[in-house]
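Read through the structure below, which is laid out as structure tokens, and then see the notes.
The complex appears here minus one protein chain, its other protein chains still in place.
Chain nomenclature is as follows: A and B, assigned in order of appearance, with residue numbering initiated at 1 for each chain independently.
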Amino acid sequence: MLKDLVTPENANVFIGKLGDILEKAIDKPLGYAINWGRIWSLWPVHIETACCSVEFGAASSPRYDVERFGIIEAFGSLRQCDLIVVQGTITRKMAPRLRLVYDQMPEPKYVIAMGACAITGGLYFDSYNVLPGIDGVLPVDVYVPGCPPRPETLIQGCILLQEKIKRMKARKFV
Amino acid sequence: MSSDTETKPAAKPAAKPAAKPAAKPAAKPAAKPAELPAFEKSISDKIVEKFGDKIEVEFVKENRVGIKVNRDDIHDVAEFIRDGLNYDHVESVSGVDYPQDKEIEVVYHIGSYSDSSLAKQLLVLATRAQREENPIPGKDATKLPTLRDIFYSVEFHEREVFEMFGVYFTGHPDNRRLLLPEDWADLPPLRKDFAIKGR
Partner (left out) sequence: MTAELPPGLAIQKVDERIMTLNVGPQHPGSGHMRIIVQIDGDYIVACDPDPGYVHRGEEKMAEYRNYITNIPHLERPVIHDSCNALYPYVLGVEELLGIEVPERAKYVRVICSELNRCIYIMYWLAIYGIFLGHSTMFMWPAGDRELLIDLMEKISGARVTHAHFVPGGVRNDLPPNFEEVCLRQVNYFEKRIREYAAVFYDNPILISRTQDTGVLSREDAIRLGTTGSVLRASGVSYDLRQKEPYDVYEELDVHSPVMKEGDSYARSKIPWLDMLESCNIIKQALQKMPKSGSVRVKLKPNPKGKGLDSVYKRVESGRGSLGCHIVSDGKVEPYRLKLSVGSFRNLIALPYLLKGEKLGNMPSVYWSLNYWPVEADR
């Protein structure tokens, strides 16, 4: 019977509905399990936007070694990523590209705004080509302040994001 | 008393007067602080000798010779600088906007790699283009002849000056935009009448 119901055309719909049913039936434990899976796969997109990428690179260096937390693995196509770390200033030329990258990522996806420039424009608040923060472009989950933030701060931001995901409703994306 | 930073303003007026006996042989670059302007003076003298009234020597400082040229003569002068004086590349091209004079100055800093006696020297070649009140970049009178056929290295620098000041370089093969966003529709941003927000 199940075989007749599922055709290649409606497979996605069915699975979506099945997810809904499961979610309603066993709400919290399943949501927790799904989120638990998500917090250990925070892989960022490889898009550098400004000078904070130096400290982003330093976070992967042997001294800080952010990969020991299982996150911020440095490689991968954006179709496999679920985190976008906005590394600093977003200029008017970069903003459409940033949104394009974000739109191509699969759900669920999270955004970390790294550095003062990404949060408010920072030092470049009065520049003619810099956006005053990326809130108008992307929905930000965690703000990591600093100019540039030290690698420890970035790691703390990622851990905060993990905490946040644990408390989020998993169902939105199931 | 030899480093560059210690060039006191006192050295500058001493260098200026044209009354100095002309053209010491260009054999040794800058041996002692007392003789410093000599070599630079010889360079500027060579250019003055060749072009006479067409150019104006702006300053002769330690390691820097500044000359000012009319925009019609800049091509010839640049050609002489390359062929006659052995300068071979342009380090920087900067535009400076002078709204009160209704002119935009374009300053070329020209250096030399191949001639070791000129290694310290920079020739500062300045010219001025007419400035428009309401610029339409590329289509108004703000134009200068390009130096790309003489110094290949100015290619990207001149593209930058075009987008930042609206100075169109006639003869430049590639006058596209370089740094600004593709949809930039405002004034060229480094002109003085372009005010940044909140200032």
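Criterion: a residue touches a chain if its C-beta (ideal position, glycine included) is under 8 Å from a C-beta of that chain, and two chains touch if they have at least 3 such contacts.
Predicted model only: the values in this text are computed from it and were never measured.
Engineer: Could you list, sorted by label, every displayed chain in contact with the chain left out?
Structural biologist: A, B
Engineer: Which residue numbers on subunit A touch the omitted chain?
Structural biologist: Residues 45-51, 53-55, 57-58, 60-63, 74-75, 78, 89, 91, 93-94, 97, 101, 123-124, 126-130, 147-148, 150 of subunit A touch the chain absent from view.
Engineer: Which subunit B residues would touch the chain omitted from the figure, given the whole complex?
Structural biologist: Answer for subunit B: residues 2-9, 63-64, 66, 88-92, 94, 96-97, 107, 109, 113-114, 119-120, 122, 124, 138, 151-157, 160, 164, 175-185, 189-190, 194, 196, 199 touch the chain left out.
Definition applied: only the chains that are shown with their structure count from here on.
Engineer: Taking each chain's centre as its mean C-alpha position, how far apart are subunit A and subunit B in Å?
Structural biologist: Computed from C-alpha means, the inter-chain centre distance equals 48 Å.
Engineer: So in the complex, which bits of subunit A are touching subunit B?
Structural biologist: Per the stated touch rule, the residues are 91-93, 125-129.
Engineer: Taking the touch rule as given, give the residues of subunit B at its contact with subunit A in the complex, in rising order.
Structural biologist: Checking each residue of subunit B against subunit A gives 180-182, 184, 186, 189, 194, 196-199.
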